[in-house]
Each structure stands twice: as C-alpha cells, then as structure tokens.
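The structure follows.
All protein chains but one are shown in place.
The first chain written gets the first letter, and so on, giving A and B; residue counts start at 1 in each chain.
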Amino acid sequence: MTFNVVVDVAWKEEILDPAGQSTAKVLQQMGYAADNLRIGKQIRFQLQAPDVAQAETAAREMAQRLLANPVMETYAVRVVAE
Amino acid sequence: MNYQDVGLTAQEFAMICDKLGRTPNALELGLFGVLWSEHCSYKSSKNLLADLPHEGSAVVQGPGENAGVVRLNDAIHVAFKVESHNHPSYVEPVQGAATGVGGILRDIVAMGARPIALADSLRFGTDAASQSLRHAVVEGVGAYGNAIGIPTVTGEVAYASGYEKNPLVNVMAVGLLPAERPISARGAKPGSYLVLLGQPTGRDGIHGASLLASQDFGEGTEHMRPTVQVGDPFMGKLLMEATLEAVGTGLLDSVQDLGAAGLTSAIAELAYRSEVGATVWLDQVPCREPGMTPYEIMLSETQERMLLVVRPSNMEQIIQIVAHWELPYQVIGVITGEKVLTIATEEDPAAAVVAPDVLAGACPLKPVPQDWAAEVRKTAEISPEFTPLTWEREWGLEVLGSLDCMSRAPIYQRYDSMILTHTVWGPDHSLAVLTVKGVEEGLAVAVRGPGRYAARDAYSGGMAAVARVLALLASQGAVPLGLTDGINAGNPDKESVFRDLMALLAGIGDASRAFGVPVTGGNVSLHNETHGEPIWPTAVIGAVGRHPHPLRPVLDAPETSGLDIVWINPSGDAALGGSVFESLRQETTAYPRPDLARLAETYRVISSVAQSADHLTAIRPVEDGGLFVALSRALLASPPSLGMTVELSADTAASQLFTEVAGQFLVFCPPETAGRLESAFGQWPGAFMRLGRVTGDGTLTIAAKKSVHYGRVELERTYARGYRG
Partner (left out) sequence: MRVGVISFPGSNCDQDTLSALGALGVEAVPLWYGEKSLAGVDRLVLPGGFSYGDYLRSGALAARAPVMETVERAIRDEAMPVLGICNGFQILCERGLLPGALRPNASGEFLCTWETVRVASVPLGFEGLAAGDLLRMPIAHHEGAFSVEPGGLAPLFQNGQVFLQYSDSVGQVHALTNPNGSVANIAGVSQGSVTGLMPHPERAMADYLGSVDGRKLLRGWLGEGDR
C-alpha cells in the first residue's frame, strides 16, 4: 500500500529561533499583531508499507534518525493511506 | 545540590568553605562549579602556560584579557586569539561551529577592536560519519562568518581516526583598533551601571562550555546535554556594530563579552580585573523563558550578549547608540567599591555574596612536577626508522590525493573570503595576506596545528607547530608580531595525557623563545577523549605578522620558465617520521626534533630573501606531503605552460620527496638568488640543493635514475578529487 506521509519538524520550545524572532518583528512593523512566531519545516513523501501501523513506525524512525535533530527539534508524523 | 554535582573536588570544596568562612549556599556553589571548572579556570594548564614567553617589542597586551594585542605600527594595533568549540561541535555541529565563531568574534570586539578576519583549524576522523560532521561544521563556520560579514581568509584541516568522536573546531579571529584606544576589560568604576545588551537570556547551554568541556564523552554524558545554543549572526552583527560604536565614543568604563559560564564569568572576571565589586539585580535580566531560576540565569550561555559598564552620566548617549541598532538592553546591576559580588533577587537581596578574587582568582591550580621541563625535553625514544628503499610513481599521487593534502576548495569556497575588500591572498594560498586601509604595512595571517607530529613525541610536535606557522610568515618576509595557541588534548587527570600536555607546551615555549616571537594568549581545550581514548595532543598555533608590501605578496609559484628550483632543508635530514606518506602506510614513528637555532637562522635568511625578492622569485614552505606536494601545488598555481624538472638520487628519492622535517622551503629563483642561498646554507651539509629547473613543458618530471612524468591534468584532478577520485 502507498501512504502519504507528512512530517512537521519544529524547534523545541526552549530553543532560540532567530529567524522566527526577526520575522515576527517585521510583521509587527507592518502592523500585524503577530507574536511567538516559530518557523518549522514540513517534509512530505510517499511510502510503501503493508499497513498503516508499519508505515507509521517507519515514518517515525525516519523522523527520529534523520528528518529531525533530536538535540533541538521535535517532530509530528501524519500518515494517510492514498 | 552538593559539590560533586557541580563538578568540584572535595579539596576544592574545602578550600571554598575556608575562603568564605562558611559553607556556600546552592547558588554560590553553582557559581564556583562553573568558574572553577577546567574550562573557565584553566586549572590544569595555567602553571604550564606561565612558562610561555609573553614579552616582546610588539606586545601591547599579553594573556589574561579577552584577546592578545600587538602593535602593527604607531597608529594601529591588532587584537587576535584562537578559541575552540570542540565539544559543542560534536553535539550539534552546525550550531556548535557557528557559536564558536560568534564567541571568538565577541572576544575581539570586547577588546574594542573591529574584527577583520577569521581563520579556522578543523580536525575530523576518517570514517563516513566524520565527513558528514565536517560538512555540517563547515556549514556552521560559514553561516556565522558569512552573515556577520567577516571574511574567513585562511585555515587548515586534517584527518585522523582519533578525532572521530572528538572533532576539533578551533577558530582564530583578528581585529584592528586604534593605538590610542585603552584596553577595555579592566576599567569598571564604582557607581557605574552594568548594561546587558543583546539576546534575552534563555536556558541555553547551561553547563555547556564549563561542565561538558571539562569532562570526557562517554556513556554517562547523554543526560548532560544542555539546551543547544543557537547562533544568531544577525543579532551578532548588530551587537558588534553597537558595541564598537559605543567603545568609539570613549564613554564606556569597560566591556566584557558573555561566553562560557555566561553572566557568572563575565561579571566575576570584570570585577576581578577591575578590582571592584558589583551588585547584580537578577530580576532585571531579560529572560526568554518564564520561571528561570537565579542559577539558570547566572549560568545561561545564551549567545549574542555583551556587558557594558557605563557611568550614569554617560547612559543617555550610550543608550542612543544601542537604540539605533535596535538592540534589547537592560541595566542589571551596579559596580561597587567594596570587592564583593552580590547577586540580589526580590526575595533574597543576598542570594549570593562572594568576593570576585575568590571566585575568579583563587581556584587551586594543578601543580606541575618540579623538573617537568627537563623531563619532557629528554631525547625522544628512538623508534625504528621507516625508510623505503625504492620509490614508485604512484606514491606521489597517493600523497597528493590524500585527505590531508588534497585541495581545500570544497571547504573554503563555502566561506566568504573577500568581504571587506582587503584580502590580497585568500584561502587558495597557504597563508593570508591582507591590506590595512590607510597604511602601507599589511598583515600576514596563518594558522597551523600539526597533530600528527605530536602523536609520538609531543615535545617535538609543539616545536614543529610553531616552526610550521612561522615558516609561512618567513616566506613572505613578514615580521612575526605574536602567536596565539589553541591547545587541544585529552583528560589531564591521566598521567600520560598530562605528560603530553607538558611536553607540547614545553615545545611551544622553546620554539617561540628560539624564534623570538611571544605568545599573547590562546585557549586550552581538554577532555577531548571518548571511551578513554584521547586525541593526539594538538597545538593549533595562529600567527600574525607585519607584511612589508601587502599589495605585492612574494610569489608562491613560478611565473616564468628557466628559474632554478632550490630545496632548502636546514637539517639535511630526510626522516619520514610524522609524515603523511608514513601515515598512509600505517606507520607512526616520532617526528624528528627540530634544531631550533638552525631553524631560526634559516627563517632569518628566507625572510630577508623574501623582503628583497625580485618579481621572479617564488618561495613556498614545504608542508604536509613534503616536497612532492609542494612542487605539485606550485606547478598547479603557475601558468599552464610551465613545467618542472627535478633530479634526485634514486636511493633517497622517496625520503626526500615526502619528508616533512621542519624548516624546508622550495624556492624558484634566478641563479643570483640561488647563489645567495647557497652561500647562506652551504655551511650545513645537505641544507642547500639545486634540484632542477622550471621548464616550459607543462609537466612535473622527477628524475631519480629513471625519469617519471606527471601531467598537469593528472595532478590537478588528483589534487581536486583525491587519489583515484
């Protein structure tokens, strides 16, 4: 079966995000009341697996081992059958 | 919390209780823990460092400040220092390397100097994981240097399996300041405010530099991983501009950057050096995260922060500057006359009360054995010498295309080496030559740290590190102004490691004395070991020299055919100990101990030839890979039509082509200059050899009984892609 996988990678709460900080500041200068802005990454791909459980396990493993850096990032994995 | 939790020994704890006349509370214990850590106190190395020569005619400021300062001319001084960020770069290579660059730049800025150049010295393992690590570290060095706009003008990299889990990331920064500017970390006066500038404080890297860099990696260190410090070169740029503008007004008492151990170290050092006290209102420190404890605030290693000491009457002007650069700032305390550091919070106005000289100046130092210097200088054990009896054409390519010798372009092209428009020679040469705007003299900047040479005999390796870097300056006729030493080694509590450390420093000390060049400061990084395996003791030496004519560097490759090719090898020895050639054959014999007096004389002659060089003469120090690599690189840097033919005796060819003994130079010159060199070096057997001639056939030809040819394309490809790459 083919599954669509979406991995959202975000900075851990306590990690400084200079890019998010600067972006929020410019939005504020443009007149928007944006605050606590954090910039993350979204990674999408397709995955072949026998069932949804195994697809999720594999996707989690990929996130853990490569897509996110556990030292400073967290991730969330969504798996949907095509 | 007890003393073990903060990394103190029972003896140190007893001493603290004794000095305070009481038991320290938890916060105080935390402060002692970081400031008396290896990383902040240099307790294992300070007594050894004291033996290095610090005095010299060009020295304005020796060790003990944020950076050393030397005199370029009557109007301009040069601040420079090397610093390591080894442990953080292994934990998180991009951010670890980036924050390392940010940290050393802030050291230079804290001296009131505008940074003008960076140089990096990197060590990695040889496995695949190490190559990804290198990729990330280079990304990090570039990410910070490129964005803040300081060119990375030179550097070096080397590989050995011992660095696999302990990569080295040493970065040197160089800055300029007007001669009349006072050195600024010791001028704090009672009544002046402590103004904290820059990034709000988070829980970043608590214990990062201090504890992490003061212990070995192993099973038990995973939980110690602190919150990774993230570098923000954008904020770094604003902080640099604001600080330099504020320093330029002459209205600041003092400046101190925040690095390892954050506020604790900054305030304690500042008060200690200025011989004052301070009261810090901890609730005033702007925090990025809610609920931070006094301990966390005092120990946070959040990057891009600077502490300014400002008299109340000057506040308005300084704040105006800070506001222009849109930097967050806050008055967080005041300097007091009584030499006491008080940390005050709303609940507890005396949360911590300690004398700065106890905190920053009383950590017991590791004693060194009485006659350590004589002990480590004893003749090296004789290891069986490795001497090939033949030589093969293929060996040249193997060495040229080895990790240690091949082109560094894939690294340095990721660094902006040209911004600020003073880079006359950048990273495609062996050292950097920079112009200094408005004056005739320029700067020669070089960095070398040959760990391989110290693998078997750290004393020899220490001498060789200094000899290597100063050879580069000599080849330009540049006058060395000062050295900075980046010492990297394993766990100093082990006798073998400490012995190597003593030997390494004795070597550096003896060599810098022999060459008459002072060491004006540096950095020591210990505990570079994993599972009990230490790295090679690695001394990264940075040098700054006064270049007499930076707009016209002395050539390092011939530009016309017909020149003589001269090999200067003052020792006349061609031992392969410590060479790349030897390491490719899995051998490690001791690096031949340099004859320092002879090297000093050699550098004087080479420097004077360089200073009076005609436009034809090219001089190139022989470095990693030996003569073969020096010839190949010179060929590749010369016009495509040129070639070289050299003759060697068949039975010694391999040793001569690949030896890395100290003090060798390759000179391409007209016969008159060759004659001058011959009369200068003829006194030492084998020191002068006329090897051959620059030809017009585009080929490197080595005649040793039979003639062996290397085409330019073959050499170019091997140098660029590696052996058989």
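Throughout what follows, a contact is a pair of C-beta atoms (placed from the backbone, for glycine too) under 8 Å apart; a residue touches a chain by one contact, two chains touch by 3 or more.
Bear in mind that the values here come from a model prediction, so they are computed numbers and not experimental data.
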item	value
Touch with the omitted chain, as defined above, among B:123, B:165 or B:237	B:237
Among B:28, B:416, B:529 or B:556, the residue in touch with the chain that has been omitted	B:416
Absent-chain contact - pick from B:148, B:246 or B:445	B:148
Option from A:1, A:26 or A:52 whose C-beta touches the chain left out	A:26
Identified contact with the non-displayed chain, of B:439, B:551 or B:597	B:551
Residues of chain B (touch criterion as defined above) contacting the omitted chain	139, 142-143, 146-149, 232-235, 237-238, 324-326, 412-421, 423-424, 435, 550-552
For chain A, residues in touch with the removed chain	18-20, 22-23, 26, 29-30, 39
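Simple rule for what comes next: only the chains that are shown with their structure count from here on.
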item	value
Whole-Å gap between the CA centroids of chain A and chain B	38
Residues of chain A touching chain B in the complex	12-18, 21-22, 69, 71-72
Contact footprint of chain A on chain B as seen in their complex	91-92, 95, 199, 202-204, 225, 227-232, 234-235, 288-289, 302-303
